[in-house]
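With one protein chain removed, the remaining protein chains of the complex are shown where they sit.
For reference, chains read A and B in written order, and residue numbers begin at 1 within each chain.
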Amino acid sequence: MSDAALVRRVLDGDARAFTLLVDRHLQPCLRFATRMLGNRHDAEDVTQEALLRAYRALAKYDEAGSFRTWLFAILVNRCRTSLLQRSRYVKRVVTDEDAMHGATALDEASSTELRIEIERAVALLDPDQREAFLLKHVEQLGYDEMAAVTGAGVSALKMRVKRACERLQELLGEVNDVTS
Amino acid sequence: MSRPEIDPERDTAESAAIERVIAELRTPVAVRPEWRAEILRGAAKLASPDAPASRGVRRWTLRPLTAIAAALVCVVLGATIAVVVLGPGRRSSSAEVLANLTSTMPLPGEHGGQSTVRFVFVAPYASRVSLVGDFNRWNPSAMPMRRSADGRAWLLDVPLAPGRHVYSFIVDGDLAPDPAAPRAGDDDFGVPSSVVLVAGAKS
Partner (left out) sequence: MRLTVIRPLIVGAMLSGLAQASALAQGGAAPMTAADLPSQLAAATRQTIVRLGDSVRAVGLPDAPLYAKAAEGVLKGATDARIVSAVRTLARELGDARAALGSVAGDAELVAGASALHVGASPAMLRQLRDTHVAGSGGNTSLATPLVALADLLARRVPASVAAAAIDSLVARGAPSDDFAALRAAVERDIDAGRAPEASVVQRTQGLLRNIEGRRRTP
């Protein structure tokens, strides 16, 4: 069943439809928020807020557009809000190793050191660039979708993604050399 | 759904390192079952999305509200003593009941020239809410609020001298104005506050 159809069901009072909708989108939302904010706790808060806001505003979702885009617009907004408040983001990622290990324990196993390097590098990106990079390459939105989600123009977004890639290259250059 | 575009810059921007980064970041973040359950419970508690009682929380950009204040339509009944008391056991629609619950209002009765104002803030997911204002020196720890019986809102009854009072709530560390009260038009340092007016003898 399409997202739009599920939304219609929810508006008709079908609570189970909302569960299905949530389960469909919860993972990518949490993933984006975690990568964007750098810690699971904040990511869970923000994702929860976004989903509940979306739920309350469900009547405003226009079926003509993608539900994921609509939902991500709300989520991106919540993340920005959160970042404005929690300016300790970079500090937390760089020094709070324990929290990082706690977060990794729940995720799929992979090289812990590499993961920490990558997450540090992502944390050091300018928020606009990080946001664009994550939307484009991690969540794999198209540029038009990204424009709808972020409110920025397509060429600006392309520039941000490009800069993000360049910066990540720089930051991870050493890792790349060591492992290649 | 749009497909990922073929990006002309892609070739120059991509490299083995970037691919590795992307692969790493695309790793799903595990969803904690308790957290998922909390979200679904939260939605179940809210009025259904098309309920007419909802009104968006007025927000501001610099100091955003994190707690989910389900701002419902409500009339701040102003400042007289003869105001509706929240009666238990009223049989009314949930929207109406919640609307009553969300209004910060003076309660009947006076205590030594002061009136008691009931402050209400709806925040089902907050861990702690406190009240700050010109009546407690904007001290965040002076007036912690208590949860309502159904856990959806936070309450506190405060005796206040007659006159205009500016206040706000602190919800899990973040300032939030009262969605159901008029905004203070004074200099608020860029972070909105709310006004409650307590009528009384000319002071």
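To be clear about the criterion, a contact is a pair of C-beta atoms (placed from the backbone, for glycine too) under 8 Å apart; a residue touches a chain by one contact, two chains touch by 3 or more.
Since the structure is predicted, the reported quantities are computational estimates derived from the model, not experimental observations.
Of the residues in chain B, those that touch the hidden partner chain are 55, 63, 75-80, 82, 114, 116, 127-128, 130-132, 134-141, 143-147, 155-164, 166, 170, 173-175, 182-191, 193, 195, 197, 199-203.
Convention: only the chains that are shown with their structure count from here on.
In this assembly, the C-alpha centroid of chain A lies 25 Å from the C-alpha centroid of chain B. Interface residues of chain A, counted against chain B in their complex, comprise 10-11, 13, 15, 18-19, 22-23, 26-27, 30-31, 34-35, 40, 43-45, 48-49, 51-53, 55-59, 66, 68, 81-82, 84-85, 103, 106-108, 110, 114-115, 118, 121-122, 134, 136-138, 140-145, 158, 161-162, 165-166, 168-169, 172-173, 175-176, 179-180. Residue ranges on chain B touching chain A, taken from their complex, read 1-5, 7, 9, 13-18, 20-22, 24-32, 35-36, 38-40, 42-44, 46, 48-50, 54, 56, 61-64, 66, 68, 70, 125, 174.
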